[in-house]
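One protein chain omitted, others in place.
Our next item is chain A:
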Amino acid sequence: MKRRAILAFMLNRPGVLNKVSMLIRKKMYNVDTLTVCSACKPGISRMTITLKEDDDAKVQQVIRQLEKFTEVVSVKELDTDHSYWREVAVVKMEVPAKHLEGFHGRYNFEVLEQKSADIHILQVAGSTRRIDAFLEEVGQEHIIEIARTGVTALEK
């Protein structure tokens, strides 16, 4: 299924996040990630929702339903050609430092901490696919724990 991103700006009022997540449950939208942060304008929050959906009408429905909330200022769909979708993963891995070296340059990652010879905590940033590819290449079997932020997106 196609992955879609929706960007919404909303008043930072109590209960807005609750409303959005309730809408997702009620309408049974197939949501992948949901990230929220403050926008540059004070009092406004910025929310990126990604979902898997092939049907354009369904995505339109999500947008229309979000627009209906009195707190929501604007909503639009972002497509990959005209926007950046990025996320960050923080990964604890059991992997020899040597093995990691080979990925420098090819992937955008940073070693936050080396806890012992084999235990590393890394931070990887990039598109979801890029992070997936990195993890795949390093080897899923090395991963002890992983935290991913979910996607945030910005229009070009």
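The criterion applied here is as follows: a contact is a pair of C-beta atoms (placed from the backbone, for glycine too) under 8 Å apart; a residue touches a chain by one contact, two chains touch by 3 or more; residues count from 1.
Going forward, contacts and distances are computed from a predicted model.
Undergrad: Look at the options "Acetolactate synthase", "(2Fe-2S)-binding protein", "D-methionine transport system permease protein" or "ABC-2 type transporter transmembrane domain-containing protein" and return the one that UniProt uses as the protein name of the missing chain.
TA: Protein name of the absent chain (UniProt record): "Acetolactate synthase".
Undergrad: Pick from A:1, A:57 or A:117: which residue touches the chain that isn't shown?
TA: Touching the chain that is not displayed is residue A:57.
Undergrad: Of A:12, A:65 or A:108, which sits in contact with the chain we cannot see?
TA: A:65
Undergrad: Using the touch definition from the top, which of A:3, A:19, A:86 or A:142 touches the missing chain?
TA: A:19
Undergrad: What is the set of chain A residues that contact the non-displayed chain in the whole complex?
TA: For chain A, the residues touching the absent chain are 9-11, 14-15, 18-19, 22, 26, 57, 60-61, 64-65, 67-74.
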